[in-house]
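For this depiction, one protein chain was excluded, whereas all remaining protein chains were kept in their positions.
Read from first to last, the chains carry the letters A and B; within each, the first residue is number 1.
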Amino acid sequence: MKLHSEIKSHNYLPGKTMIVLTLVFSMIALTSSMKYKSDFHMSDTADGVKKDSIESVKAFMKVYEVLMSPRCMNCHPAGDAPLQGDDNHVHTMNVVRGPDGTGLYAAKCSNCHQPTNVPGLHTPPGNPKWQLPPANMKMVFQGKSPRQLALQIMNYNLNGHRNKAQLLEHSKDTLVKVAWNMGEGRTPPPMSYSAFVNVWNEWINKGGYAPKQ
Amino acid sequence: MISLNVNQKTYQVDVDPNMPLLWVIRDIIGLTGTKYGCGVAQCGACTVHLNGEAVRSCVTKVSRAEGQKIVTIEGLSANNDHPVQRAWQEIDVPQCGYCHSGQIMSAAVLLRENPNPTDQDIDEAMSGNICRCGTYLRIRKAIHIAAEMQKTKSNTGQTKNSVSPVKI
Partner (left out) sequence: MIQVSRRRFIKNAGGAGIALWLGINVRGNTIIATNIIESGNFTPYILVESGGAITIFNTKPEMGQGTFQSIPAIIAEEFEVSLDQVTIKNTNGEKPFGNRQRAGGSSSIRTNYTDLRKVGASAKEVFIKAASARWQADESDCYAENGKVFHKPTNRTFTYGELVADASKLELPKEPKLKDPKDFRILGKMAKRPDVPLKTNGSAQFGIDVQVPGMLYATVARSPVIGGTLKSFDASETLKIPGVEKVVQVERIMGRYHSVGVAVIAKSYWIALKARKTLKIEWDNKGYENFNSVDYEKHLRELSREEGVLDKTIGSVDSLNLPPEKNVEAFYETPMVAHHTLEPINCVAQVRGDQVEIWTSTQVPSSITGSGENDVHKYIGFMPDNIKLHSTFVGGGLGRRLNVDYVIEAVGIAKNLSQPVKVLWSREDTTELGPYRPMTFSQLKGGFSEDGKLISFQHKVISPSFQEAMNPAYDIKKVDGTMVEGIGEQAYEIPNLKTSYVRADFHVPVAAWRSVTSSTLAFCHECFIDELAYKANKDPMNFRLELLSKPSDLKRVLLKTREFSHWDEPLPKNRGRGMAQWEFFAGLCAQVVEVTVQPDQSIKVDKVFAVIDLGEVVNPDNVKNQVEGAIVMALGAAIKPGITLKDGKCMQHNFYDNPLIRIQEVPEIEVLILAEGGKVKGVGEPGLPAFAPALANAIYAATGDRIRKMPFDLKKV
């Protein structure tokens, strides 16, 4: 019997800001030619936007609220089991990540999670690509401070091998968008999808700075 | 009309494409070995194989299964002799038996993908299947037995390859 030995929710943050987005970074193909960590700080401007560490960090703090919301964080757990619910409890059916993030054996994500949401409360939310980040690129959100999470996202070797352009593009991924369409009864992230895209782009375009803490 | 391939037979069913596969299999096609337990993918009683994966038919729209290969408990083996079924019989796993169609379908996927599962592998594969009678210790043991059986005798009864369109 291994009750509760999996994951503890580390509430490093006030409950109010503990939120979720799911599976943000797992899906993009590894097409980058980038060999090194990050190109965020290589030029002064990006798309005509001036680097601005204060504004960038400010934007990230909003990004952070979304990423730590249950709709995002539940599929970016610290352990190998996804989380469920607004209280981030360990997924009831004891499912695990598996090497490619799609679950294992008779407990694969798509065995229950359909291409679209199932009607009704507490039914599995749907997405054609439903999965966790793969085992070799776990992209953990749970338990990360704003600084840790920002540095992780900016780090080419930890962010799914995405360069800046790919990161900017990533906000349009179906598994990012799904956070705002999680089926009945689930609290959405704390801002609209378009507001999220704006702060995401602003954070990156203004230099992708990490907060001090 | 939706065309379904269940246990290597083709069925044409005239149903709403949103109808869950479970109710099509049970109430329209008439294969009642697949059970309704919760309707929300919590208990696993409705587990069938969809292209070999242990999907929960209660939340799977029949449209997802159109043209795909579906196997239910009735089609897992021709003679009730899949290693998992034989192991279940060898140590009398079931009590009331209601959940075991789903348990067996899940275990069959586990053993196909992992011929030597550890207790932890079994827990990770089988936690989506609830047994109210609490036969879990026997389920675990039977899966280990089935793994051994699978090694010594790989041929199991396969459903005969028949395609007979049935109008419902």
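Here is the rule we use: a contact is a pair of C-beta atoms (placed from the backbone, for glycine too) under 8 Å apart; a residue touches a chain by one contact, two chains touch by 3 or more.
These figures come from a predicted structure and were not determined experimentally.
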Exercise. Identify the residue among B:60, B:127 or B:150 that touches the chain left out of the display.
Key: B:127
Quiz prompt | Sole contact to the chain not displayed, among B:6, B:50, B:65 or B:99 | solution = B:99
Quiz item: So that we can see where the missing chain sits, which residues of chain A does it touch?
Solution: 1-5, 8, 92-94, 121-122
Exercise. Quickly run down the residues of chain B that touch the omitted chain.
Key: 15-16, 19-20, 23, 26-28, 30-40, 42-43, 45, 72-74, 76-77, 80, 85, 88-89, 91-101, 104, 122-124, 126-127, 129-140
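One rule holds for everything that comes next: only the chains that are shown with their structure count from here on.
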Quiz item: When the C-alpha atoms of chain A and chain B are each averaged to a single point, how far apart are the two points in Å?
Solution: 34
Self-check item: Of all residues in chain A, those that touch chain B in their complex
Solution: 2, 92-96, 104-108, 110-112, 114-115, 118, 120, 122-124
Quiz item: Which of the residues in chain B come into contact with chain A in the complex?
Solution: 40-42, 47, 53-56, 59-61, 64, 105-107, 109-110, 113-114, 120-121, 123-129
